[in-house]
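For this depiction, one protein chain was excluded, whereas all remaining protein chains were kept in their positions.
The letters A and B name the chains in turn, as written, and every chain counts its residues from 1.
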Amino acid sequence: MFSFTEENLRLIEAEKKKYPTVESAVMPVLWIAQQQNGNWLSEEAIQAVAGVLDLSPAHVIGVASFYTMYNKQPVGKYHLQVCSNISCSLNGAKKIIHHLEKKLNLTLGETTPDGLYTFSEVECLGSCGTAPAMQVNDEYIENLTTEKVDELLKELGK
Amino acid sequence: MKVIIDQIEHEVDGKPTILEVASKVGVEIPHFCYHPGLSISGNCRMCLVEAGTPKMGPNGVELDADGKPVILWMPKPTTACSTQMSEGMQVKTHKTSKVVEEAQKGVLEFILINHPLDCPICDQAGECPLQENTFQYGPEGSRFEFEKNSKPKRVELGPNVMFDAERCINCTRCVRFSEEVAKAPQLTVINRGDRNYIATFPGMELDNPYSMNVIDICPVGALTSKHFRFKARVWEMSETDSICTGCSAGCNVKVWVKNNEVLRVTPRENPTVNQWWMCDQGRLGFTELNENRVSGPSFKGQAITWEEAAAKLSDLTGSVPAEEIAVIVSPFATLEDNFAVISHFKAAGVTSFVRFDHTAGSDDHLLIKADKSPNQAALTLLEKKAGGFLTGKALASAITSGKLRVLVSVQENPFGGELTSDHRSALKAVISFSTNLNETTSSADLVLPAATHAETLGTFINAKGILQKVRPAKILKHQNRSLMRETGLSRWDKHAWKYDKWAQPTHVTDAKPVWEILSGEEYKSAEQVFSRLAKELPALNSVSWSEIGTGGIQLEPASKPETVKP
Partner (left out) sequence: MSSLAGYEKVILPDIPNLNQIEVYEKHGGYDGLKKALSMSQDDVISEVKKSGLRGRGGAGFPTGLKWSFMPKGDKIRYLACNGDEGEPGTFKDRQIFEFNPHLFIEGTLIACYAMGIKTAYVYIRGEYLKWINILQASLNEAYAKGYAGQNILGKGFSTDIVIHRGAGAYICGEESSLMNSLEGKRPYPRIKPPFPAQVGLWGQPTTINNIETLANAAVILRKGADWYSKIGAEKHPGPVLYGISGHVTKPGVYEGPTGMSLKELIYEVAGGIRNGKKLKAVIPGGSSTPILTPELVEKATMDADGLRAVGSSMGTAGIIVMDEDTDLVDTLHTLSKFYHHESCGQCTPCREGTGWLEKVVAKFAEGKATRQDYDLLLKICAQMEGRTVCALADAAAWPVRNTITRFKEEFEARMADQDKKGWEYSMKAVSGV
């Protein structure tokens, strides 16, 4: 069962105050829930969000499922999100993706059996000037090369 | 204000949208997501038209060389459902605009690229706006050659509704209905783009009391009725305009019949009664019209003829003084039946008329009424004529004390609740006029089969004091001529011949309307009963049978306080 921590309940109250309607707090509260739940939103977590905001669970899942950054499935400790949009592709994003696929023995969207990595392709990250780029969880790693990827994996794998 | 659609001028009031004006003046603009009872979402893009407004110069509307207003056309087609009309606005539909015609074809081609096109096995076929619009406005073929998207199929959204996401065209009518009308936000669209579809929250159901309306408003076969799925093609059924008798709301319905079996009931638009909606309970209450029926009169369990039944009736009611007879009238029967019952027994000297109370719970926000009987208001009109009504409780104690010894029950089931077997033993005779088998018919001496509201013609008065007609949707074994004229006919009823084995009526009951059973030759039709009672009852003095029509009429407000009295 998922229930918000005391601390998060306080944060939620603060979020609610930022908007003229309670419904508007649904995105920030989904963020809080995702963070508390280990970087993904389980059905229970979504229901808890609906509960604290007095919204219908159907509505909340409708909102959550629209956005790509709310994870509807568990993700690994490190979520590698490689941009494959235009500027990154022009600068070799496909090569980075293939390299990662081989290194991690994963196809896009999968998680390693040890739960360390989830590997996803994402749309333009706004790093076109420092392409190719990826995010590891919330952190940007830019100007990627295969060597840089290898180093990163070594670092993270420790 | 004056507006022009396809070069024809119309005078309109208020601030209507293009689509509202068009449907009012009879110009068809195809659409899917728009529904008059819901908010406007403008997402299907089917209703695109070209629109323009008069160019205003310093001296008012600018005129061209021919003296006609110069029109500033919008650069792109606009949605008729969401665009408000203004003075002098001009609109071109597909009838006068190539652009609109192309736009309609384009939208339909797009809708169909991921649509399964499984019309041959789809319940909606025959009453499907997508089918109809494609036929009328769509492209001749498709240039889509890829695999279609696959999405969940046969999803049980709730106890009554089945969902096929591949057929869904994302109009969101069902989502808007649930939120805005049913006030039960159980549905949502999940995901986005062409991956989206509607869903409930996992593990939760679409089970609000109005859930099945989403089936009616779904413009494709994405939402179907679990109870009706695969039972019939819509063109095989007759549809009869009638009203629901599930409670005192009196929702207007269509009763759909195939081979004399009621297969479904759907709401029929009536702005003052039920708009476009009805509750699930009322909709699903039709099985008792087909099953568990009393067919043919019987005496102590033995079948008898109608003539014998008439004789038994006068024997049994003649076996005690009239003061010892109680007659239970019925808020489930027509006004005509009740009038005939009261007239008949009153003439025989009966003074104890009884009516039962059927209230349970409270009125909800939309249609459902606490008073579960559809015609309590008609009984109120007859109260004076009956000399007042006894309650169920008073009846019970009068039987116990031996004051009442013969009981006539008309379309009620006193032994199903109000009375017990002790009361039964205290009674000398029980006579039951009944549509269905129940505790009372099994303990009655004489049972007279009554026609259901789906087999008869007559009037009901709802909680708002609106007088409405039920009409015969299925036939009886010996059908009265006046009923036959009104019975709904399907294509098969008209064209099948006697060796078409699939077109043979089933569920034919040997029953009669109560007024017919009691009046013998006095009345030939419900209409005659009505003319008589309308003369007698002040509230109905000015009402004529024909003006009731299929929409009903609001009785004089003066009669209203009467109708709400318990």
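Everything below uses one rule, namely that a contact is a pair of C-beta atoms (placed from the backbone, for glycine too) under 8 Å apart; a residue touches a chain by one contact, two chains touch by 3 or more.
This structure is a prediction, so every number in the text was calculated from the model and none was measured.
S.K.: Which shown chains does the hidden chain touch?
M.R.: A, B
S.K.: Based on the whole complex, identify which of B:62, B:109 or B:439 touches the chain you can't see.
M.R.: B:109
S.K.: Of the residues B:51, B:128 or B:169, which one touches the chain left out of the display?
M.R.: Only one of B:51, B:128 or B:169 touches the chain omitted from view, namely B:169.
S.K.: Tell me which residue among A:12, A:30, A:45 or A:75 touches the hidden chain in the full complex.
M.R.: A:30
S.K.: I need the residue numbers on chain A that touch the omitted chain, in ascending order.
M.R.: 18-21, 23-28, 30-31, 55, 62-63, 66-70, 84-87, 89-91, 122-131, 135, 138-140
S.K.: For chain B, which residues lie in contact with the unshown chain of the complex?
M.R.: Interface residues of chain B facing the absent chain: 40-46, 48, 75-77, 79, 82, 102-103, 105-107, 109-111, 113-114, 139-141, 143-144, 146, 149, 169-170, 188-189, 191-196.
Note that in this section only the chains that are shown with their structure count from here on.
S.K.: With chain centres defined as C-alpha means, what is the inter-centre distance between chain A and chain B in Å?
M.R.: Averaging C-alpha atoms per chain gives centres 50 Å apart.
S.K.: State the interface residues of chain A toward chain B in the complex, per the touch definition above.
M.R.: Contact set of chain A toward chain B: 43, 46-47, 56-62, 65-66.
S.K.: In their complex, what parts of chain B are in touch with chain A?
M.R.: 185-192, 199-204
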